[in-house]
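Sharing a structure with you now.
Entry: chain A
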Amino acid sequence: MTEIKDAQRLEELRRKHGRLAPDLSAAAEPSPNDDVRSRQPRFCGLESGHRACQGCGEALGARLVSETAGPDVMLSNATGCLEVFTTPYPQSAWRVPFVHSLFENAAAVASGMEAALKAKGKRTKVIAQGGDGGTYDIGFQALSGMLERYHNVLYVCYDNEAYMNTGIQRSGSTPHAASTTTSPAGQERMGKRHLKKDLLSIIAAHHVPYAASASVAFPVDVRRKVRRAMDVEGPTFLAIHSPCPLGWGHDGALTIQIARLAVECGLYPMVEFERGEVVSVMPIRDPKPVTEYLKVQNRYRHLFNDKDPRAREEREHLQALADFNIARYNLKGVGEDVMDTDGLDTVRRGGPVQVM
Partner candidate 1 sequence: MLEALEGSMAIAKAVTRCRPEVVAAYPITPQTHIVENISKLVADGQLKTELVSVESEFSAASVVLGAAAAGARAYTASSSQGILLMAEVLFNISGMRIPMVLTCANRAIGAPINIWNDQSDSMAVRDSGWIQIYCADNQEAVDSTIQAYRITERTELPVMVCMDGFVLTHTYEPVDIPDQDLVDSYLPPFEFKRALDPMNPKSLGTMVGPDFFPEIRHSHHQAMVRSMSEIEAADADWQNLTGRQCGGLLSVDGPEDADLGILCIGSAINTLHAAREEHPELRPAKLIKLRCYRPFPAAALCEACRGLKDLVVVERAFSPGLGGIIGTEVRAALAAGDGPMPRIVNYTIGLGGRDIPIELYPQLIESLDSAHDGAFKIFDVELEKLAEEDR
Partner candidate 2 sequence: MIEIRIHGRGGQGNVVAAYILAGAAFNAGRYCQAFPAFGAERRGAPVVAFVRIHDSPIRRRSQVRSPDYLIVQDEHLLHDPTLTAGLKPGGGCLVNSNLSSEDLSEMYGVAMTALPAGQMSMAMMGRAVPNVPLLSAFLTLTELMPLDALKKAMGERFKGTVLEKNILLVDEAAQRVPAGAWKEISLARSA
């Protein structure tokens, strides 16, 4: 009975939201594409007209998440680029209910939303989302509390590995040796001295039903993981590696390529945890040397100074970290697999190869 009601409700939502921009003022000119927009064969959670940089990985990640999870969801969003570029008053790019409160409380606000929905007997899913600053660092406590209290919330971290909203400052997620404005490379220092926090393992240690890493380079995989998390009645966590062209120093057109390289070299392992145990990884068919990933980003430019012996040492260090990930999670693929790094993004006429 509930399922029927939910299905009706979803149908109603889709009809109601249509795909048309609301014409709020007489002055607003309807876009010539509006009628086509209204027939897009996917739910649109995050609309055009948001103000993300060209080639923003986070915008793409959020679009994928909201369109996969929506429309029967509500969002709690941490302060950060995503919030700033999607909701500059009087506009919002969202087609799902959205609340932004503060930098460090997205998970706690989501907890409250979920409690309210539970009290009201509604089944709308709550998604909390934030960047790595709001997740790894300042919002970590609230996130940990949310997981421990077992709220039925999907927390999505768009991991672009620094405080990008404030202008590229290092965070707990910034990788070793990356140069940021607060871990700049210079005569004395080779970028960030510390390691990237292994947040996923910490999340997994909360014994939550599902925690995974994903990457915007593999949208099919992102959607699958979002669906997986949405199916769980309880706390789930998804980190989505989302390149920042500005912060990483690369052309916006290369966002996907760079995200893919991060996975292919082993520096960003794609792992799924259930109840604290690794249940699945995305095998790397043909691991790439980390230098292929590093050399296309300005944040690692200092690692390619031939005159500096430290540069080579740091490159080797990063390679060792990638190798460590590959060994730790057993990422090296055995043969060809439709779910490996090469198989997953295979395209065919009529859309990507769907894997479940």
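One rule holds in what follows: a contact is a pair of C-beta atoms (placed from the backbone, for glycine too) under 8 Å apart; a residue touches a chain by one contact, two chains touch by 3 or more; residues count from 1.
Selection rule, in plain terms: all candidates are chains of the complex that A comes from, given by their letters.
What you see is a predicted model, and the numbers here were worked out from it, not measured in a lab.
Novice: Check each candidate in turn (1 or 2) and state which touches chain A within the complex.
Specialist: Of the listed options 1 or 2, chain A touches just 1.
Novice: For chain A, which residues count as touching candidate 1 in their complex?
Specialist: Touching candidate 1 from chain A are residues 12-13, 16-17, 70-74, 76-77, 83-84, 86-92, 94-102, 104-105, 107-120, 124, 141-142, 144-145, 148-149.
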